[in-house]
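Every protein chain of the complex appears in place save one, which is left out.
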Amino acid sequence: MTVTEATTGVRSLEVRDLVVSYLNGPTAVRGAGLSAQPGTVVALVGPNGAGKTTLLQAIAGRERRTAARLVGGSVRLGERELFGLPTEKVARAGIAMIPDRDKVFGDLTVDEQMRLALRFLPRGDRANSRTEVLEAFPRVAGWLERKGAQLSGGERQLVAMAVALCRRPAVLLIDEMSQGLSPAAVVMVGEALTELRTRNLAVVLVEQTASVAERVSDRVLGFVRGEVVDADSPEVHADGH
Amino acid sequence: MSILQNLKRRPAQTSRSVRRTSLVLVAVLALYALLAAVGAVDGAYLGQGAVVLIAAFGAYGLNLITGYAGLASIGNAGFMAIGGIIGWSVLESTGSFELALLLGGVAGLVSGGIVGAIALRWHGFYLVLATLAVQAIVVFVLQEIQLAPGSEYLAGFTFGPMTFFGVDLFDDTTWTVLLAVLLAVVVLLIAGLVDGRFGRAWMAIRENERAADVCGINVVWMKILTFAIGSAIIAFGGVLAAAYAGSMSYESFTLEVSTSFVAMIIVGGLGSMAGPLLGALVVRLIPYVIQSNGNTEVGRALNDINGGTGLPFLQTILYCAIVLAFLVFEPMGLANLGNRLRGLLARRRRPGGGDSGGGDPGGGPPVPEPPRNDPEPVGAERSRA
Partner (left out) sequence: MGTLGAALNGVLLLSAIYALLSLGLVLIFRATRVLNFAAGAIGLVGAYLVYELSTIFGSFYPALVVGIVVAIAFGALIYLGVLSPISGARASIGASTDVGVVLGTIILAELLIAAVPFFAGSRGRPVDVPLPAWQWSAGGLTISSLQIVAFVLMIAVVVGVAVGLRRSPLGLRMRAAADSPRLARLNGISTREVATVTWALSALVSMLGVLLYATSTDLQPASAAGLGAALFPALLLGGLDSIGGCILGSIVLALVQSFSAVYLGGEWMAVSPYIFLLLVLIVRPQGFFGKAEFSRL
C-alpha cells in the first residue's frame, strides 16, 4: 500500500466555477475560481462566513461525512482534473492542506508525522527530503520526539508546514494561517512561508488579518459570499480586518 | 451558525407535517378500533393486531430515545419487565388496572431517569451499555423471585381479571379498542413533544452538541429527560403486554426482544411519527408469515436444512436481513415511502421542495442523493467539531 502515483513536480493549480452547497442549507461557494502558479503565494481574505474554508476544503477533495456537497466545477493540477476525488486521492496527486484545526496529529511524534508524509516519495528520495526540510526548519529538528499534543499553536503551524513540505507537494493550502497565533509566532510562520516560496510551490492561504495577508503573499484575493472578488472591494473588509 | 438558522427555520416547516401525520395515525387507529368494535375484523387477525399495537408502544418509546434524541439503546426488554412487574404488584394489591398502568409507567420514568443519570453524564454510547446491564439485572431479579425455593410464581406472575374504567377486559375486541385509544394518546403526546421545545432541542443536539450547549440547551438534562420519558412509554407498554398475555415470566425478556424493537424503529424510520407503528407491523408479522408458510414445500425444505428446527432461526435471519437492507438502502425507513413516491411522481420539482410526510423534525431531507462513491469508514466524526 505504498503511494505509487507521481506526486512531485512543478505544476500550477487552476480552480474554475467551483460550486459547493450544504445539505439542507445555503450554497456556500458559488462559482469561485482562482489560479496559483508555482513559486507564488495567493492569499484569500474576506469576512467570516464567506465560505473561504469551504472553498479550500473543496479544493482538497471530497469528504463524505460533512454536510458540504461538491456540486460542480473544476480543480486542475497541471493537466490532471481532481474535482470530486476523495481527499486521500487529491493528497496523493500533490495537493497538501493544513486545516485550521487539527493541524498535526496529537498522538504521533513529529518524527512519525514526517515519516507518514515521506511515504509520498520514492524510497530513494526520502532521506534527502527529510534532511532538506530539517535544514530549512531547524527549530522542528529539535521537536522530533515530541507529540503533536505537546506543541504550542505556533509550533504546530510550523511542524505542519515542515511535514507538508516533506511530501514535495505541488500545491499547499493553508487555512486560517495566523489564527490563534501570538505575534511572534506569526512572524515565525511568515518566515517559513518565505522559505516555502523558494521551493517552486504554489501556496494558497486563507487569512483573516489583511495586513498579514498583504505582507506574506504575492497576490491578495477577496472572498465574499462564496465568490472571488477584487481584494479592494469594501465588502471584503466589512468586519473591520 | 447553521444551528441557529435551523432553530428558527425548521420547526415551522415541519410542525404541520408532524401534526398532520399524527392526526392521520389517530384516525387510522380510531378506524381500526371502530371496525374491531363492530365485529368487522376477523377474530384471528384481532389477536395479531393486538400484538402489533402492544409492540408499537415500545417502538414509540424507543423512537423517542434513538430516533429523536439520537441515543442508541437496547433496553426495551428490561424496561418492559420493570413496567410489567410493577403493574402486576399494583394490580395484585389494589385490584385497579388503571393504577397498575399509571404506576408501571411511573416506574419506567423513575428507573429510566436513574439509568440515564448514570450513563448520560458521559458520551452517548454509554447508554447502550447501561441498558444492556438493566436488561440483564432485571431479568436476574425476576428469575431469583420466580425460582426461589417455595416460590408461588414458578409458572410466572399471573394477572387476575381486569377492568378499565368499568369495562371488563376479557376478549380481543375490548383489548383492541383499549390499545388503540391508549396508543393514540401516546402518539399525540409524542407529536406534542416533537413539535415543541423538546423537538427543537433534540434537533439542535443531534446537529451539534456543543453548539446546542452554547445556545442554552442543557444537553445532559435533556437527554436524561428524554430517556426517562421514552422508558416510561416502554414500561407502560410492558404493563399492557403482560396484562394482555395474562402472565409474565423472566424468560420472555431476552436480548432478542430488545433487538426486535431496534429493528422496528429502523424499518419504520428513525425519528418519524408513523415509523414505529409501521415497523411494529412489519417486524411482528414476519414470524406470522413464516409460520403460516411452514407447511408449504419451501417452508419444509428450509426447516429441514439443519435437521428440522430451521424456521425459528429463519425468522430471525429474515428480519435482521430486512433491517440491514433498510439501514443501507432506505435509512429513512418506511415512513419515507410517501416521499419516495411523491419524488417519483414529481421528478422535475426542485429537490427538497417536497414536504416530509414522515414528519422528520430534521427538515425531512429529500430523497437521499445516492452516494457518488464508496462510503466512508464508520464513526470517526470527532475531528469535525
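A few remarks follow.
Order as written gives the chain letters A and B; numbering starts at 1 within each chain.
The definition used in the following text is that a residue touches a chain if its C-beta (ideal position, glycine included) is under 8 Å from a C-beta of that chain, and two chains touch if they have at least 3 such contacts.
Note that the structure is predicted; figures quoted are calculated from it, not measured.
Among B:A37, B:L132, B:A245 or B:L337, only B:L132 touches the chain left out of the display.
Here one chain is not drawn; of B:A27, B:A301, B:A321 or B:L345, the residue touching it is B:A321. By the touch definition given at the top, subunit A reaches the unshown chain through residues 1, 3, 23-24, 60-61, 63-65, 67, 86-88, 91-92, 96-97, 99, 102-108, 112-113, 115-117, 119-120, 167.
Against the chain not shown here, subunit B presents residues 66, 70-72, 74, 118-119, 121-126, 128-130, 132-133, 136-137, 140, 143-144, 206, 209-210, 213, 219-220, 255-256, 259, 262-263, 266, 270, 305-307, 309-310, 313-314, 316-317, 320-321, 323-324, 327-329, 331-332, 362, 365, 368-371, 374-384.
Operating definition for what follows: only the chains that are shown with their structure count from here on.
Centres computed as Cα averages put subunit A at a distance of 47 Å from subunit B.
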